[in-house]
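I have a structure here, written as structure tokens, and I will follow up with some questions on it.
Every protein chain of the complex appears in place save one, which is left out.
Take a look at subunit A:
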Amino acid sequence: MSYNKRQTDKLIRRYGKALFAARVNFVDSFAPEKSRALAFHNRRLRLRRVAVVALILILAFTMALGVASALKLQVFNFNFAQKAGYAELENRGAENGKYFYEPTYVPKGYKLTEKMKNIFVGDTAATWTYQAGDKAYINIDEDKSRYTKFGINTENCVIEKRVINGIEVSLYMRTDTYTISAYMQINGTFVEIHSRISKNEMIAIIKGLQKE
């Protein structure tokens, strides 16, 4: 047998064996045990992907909160759009508020001079005005409509977020006029309190708000 013939036979034999082994290995790779291992591997891969996506979402949300905080935006109860010199505030309660919240505390010297309810179409608004002397007022405006939207002058304003009695409150304190405004949403009712009083007095008024 010539060398070339022996070489050819060797090649064909090896190739035949390699082909056979490759085909059997390929078929074996679909065996239930291997499929299970593959499925386990895929599940782990999927979980890892989900974890990465979740991490990205958490990071994005944290960053959004950070940006919102830096821009003095309230992101939980209201929609705020920060513009040059003012903020646009929009109540975004899931549904209309059911109650008004009446103040049970006002600082010494203030007396109720006006109380109006259902002053607009739809019977959703109410207002309380307290007065001490000729120029000192406390105005409390409430609106049960979930479509409340208005602007706040933020020029020369120090803005602070607080949680008072479980309610998120935005305090806008003007450094030029020394007025203080508080904005909050209580069970769908939007509440605005405006006066020239101290922050502690404002907080005491908020703490004293009670369902009518």
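Simple rule for what comes next: a residue touches a chain if its C-beta (ideal position, glycine included) is under 8 Å from a C-beta of that chain, and two chains touch if they have at least 3 such contacts; residues count from 1.
The rule we apply is simple: contacts and distances are computed from a predicted model.
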item	value
Choices "SMC-Scp complex subunit ScpB", "ABC-2 type transport system ATP-binding protein", "NADH-quinone oxidoreductase subunit D" or "RNA polymerase sigma factor (Sigma-70 family)" - which one is the UniProt name of the chain not shown	"RNA polymerase sigma factor (Sigma-70 family)"
Interface with the undisplayed chain - residues on subunit A	3-5, 7-9, 11-24, 26-32, 35
